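One protein chain is absent from this view; the other protein chains keep their places.
Letters A, B and C mark the chains as written, and numbering starts fresh at 1 in each.
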């Protein structure tokens, strides 16, 4: 394993020290391992936090700032944070209007956030939770832990963050977050497995001519393997899988993200985006906004994920609202 | 080789089609293979263009927009563009105040831009060229093609772009660009070689426990190999190499970029940045601005580059000026 | 040993910590096949913290020790296994009043631990989780409890090991491995495997 690290067990702590040095607008609490806006809490504003295992950067720490998250709670690599951290972040951003937790649907994340929410309630803080489960690669949720939370998390954080900025209630911020999740679908394809610092070798073996279709962002293998295909066919698999689960009709508008999983060059993401745009145009769907780049990664995995959000006027307005974070910035 | 491509020879053209679909603010001329601000040319404003081989995205196409480049000229992967393209871009951005070419110091880039400048002169367009040669890993320039142009290109494009926006003359825009280059040093370390679509296999073989120190951004091997080292030591090699070539004193101010070469997670870049910040603090250097992320890449190479610019009031003011491009955005 | 007291609880936890440390790589490899390659690292981080937390910790009985263990696991492990094991140890500890307990009482407490796991994780036997080792272990314990701590713990450890081994045949329906669908079959569950280690550590302690 070759990585720019010192020791596997220090990776998250040391990266947080780097975040602290790089972003004076953020307050990094190294003891509780949380990243908080240095101007939080805001009296009367809903506090918005999210978190999860590390290794998906810029998610979530890179999305802390005006118009998005008030705090991020990074766990160890691919391991959900613990309740203590989440509680510390919840307290740090509570301005009296309650706190909304954005939680990706993984057993560990759900349990740890749930415990933290109960502890926060004991402290008199109202917590609303938004569960993100947009990964349409997970098909039958009765036989699984349910759909995983992936790319839509970026959309939920942006849009809920914008509504929180407008002074909406915790219930309304959570409601718009749930609405974004409901209207979103994601699908990912890996060319290679990622290597966690602790494991020191790739999470799965993938032959030189095979791809992992419907892969998870934690190195979880996908649902099936296929032969390596041209970018055009991979884009079609992703678009079709999402539209099958979250149908869209001609005239619908979409916000789209073609996301790199960490080891894939931007050049390839643009090739994919070109195909996605053409496929959606064929379906009569208008792409009103898009992201092409690394937003929710899986360490060094070569791979891509596509997220499509069926948007309406309100969601588009909130998407366009100013955002000032290390990972996403416009309008200010 | 596993990549999201269709055919190796179509990579650049298809990626440009994706850029065109993704960025309506940019005009992509697929025939000439250039990316131009859709509102260019600006009467009376110096036109600023840069270009080079593809595979370094977001450089250069991701830096086209207000406050930075007026056009980018992408060549084939790792191959400098041809004079025709450069001439077409030069004409497209000429608003009567002349055009400045930002050229990275590689034999091919220098020759092709030179030829284009001569052709432009024949057409009555004044061209000033800024040669970027910041890579301190290349030591004795009498025995080589000279120092390579790498990370400082991002700084030159940003700062010269800001001065061009203020209405400065071509001579002044070029002069500030040269000043930035002169005040900058870069150094890169690779953990793995990159794979060009055409070659289909890694550009060099690097054993599992070795790193390529002083590597180039085109898969050129570095000047030496060393055993894999902790991030802290790698950061120290980079900082010391740069300061040896471009000395800084206590009280000096710097703009710093810790850049990923394409296959390295942001998590690792933050670990490196933490060490760089500590080392520069020890040297009494104040980091006034910084970038941590992928800005000038080498396809899928796992690796990092560090660029340090010794900045003064003017350079800092121009750095802080608004910029609105796909790859760099603030202040507007 | 006829009574399971605070020292026994400490000894159990120390043995479990040692077993987790020794098998950390193995657990992580199992998790690599059907999960995200961190189960050994997670538990090792947790039990290392537990060892530190118990050092100098004053306890009037096994209950206090095990509540402390659970609380520490919850605040140090994360992931799915942290809350599950943490809640289990807290439930076990809470069920143990006084300075020492006998085999049937400890068995009832272990059953409370299972209940906590099932309440939090909603997994049923056969879902290829911790439950598939823990559930047969408490069943076996109860059956053997009349024979005393050593016999009960040995029976429970054997049942947990058999249960863990049998998870290889199962298709996961809970946790990360469930995403694999039928592809999870053929791999032993990491959480069930660590549960077997924990019951084996208990058997070694009270023997």
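Going forward, contacts are C-beta pairs under 8 Å (C-beta built on N, C-alpha and C of every residue); 3 or more make two chains touch, one makes a residue touch a chain.
Being a predicted model, the structure only gives us computed values, none of them experimental.
Contacts of the undisplayed chain with visible chains (whole complex): B. The chain that is not drawn here is touched, among residues B:47, B:62, B:75 or B:177, by B:75. Here one chain is not drawn; of B:148, B:310 or B:329, the residue touching it is B:148. Screening B:14, B:157, B:220 or B:300 against the full complex identifies B:220 as the residue touching the chain left out. Within the complete assembly, B:83 is the residue of B:18, B:41, B:61 or B:83 that touches the hidden chain. Touching residues on chain B toward the chain that is not drawn are 9, 53, 75-84, 106-108, 111-112, 115, 137-138, 143-145, 148, 196, 198-199, 201, 203-204, 216, 218-221, 223.
Simple rule for what comes next: only the chains that are shown with their structure count from here on.
Once the centre of each chain is set as its mean CA position, chain B and chain C turn out to be 54 Å apart. Chain A and chain B have Cα centroids lying 29 Å from one another.
In chain A, the residues that reach two or more other chains under the touch definition are 77. Across the assembly, chain C contributes no residue that touches 2 or more other chains.
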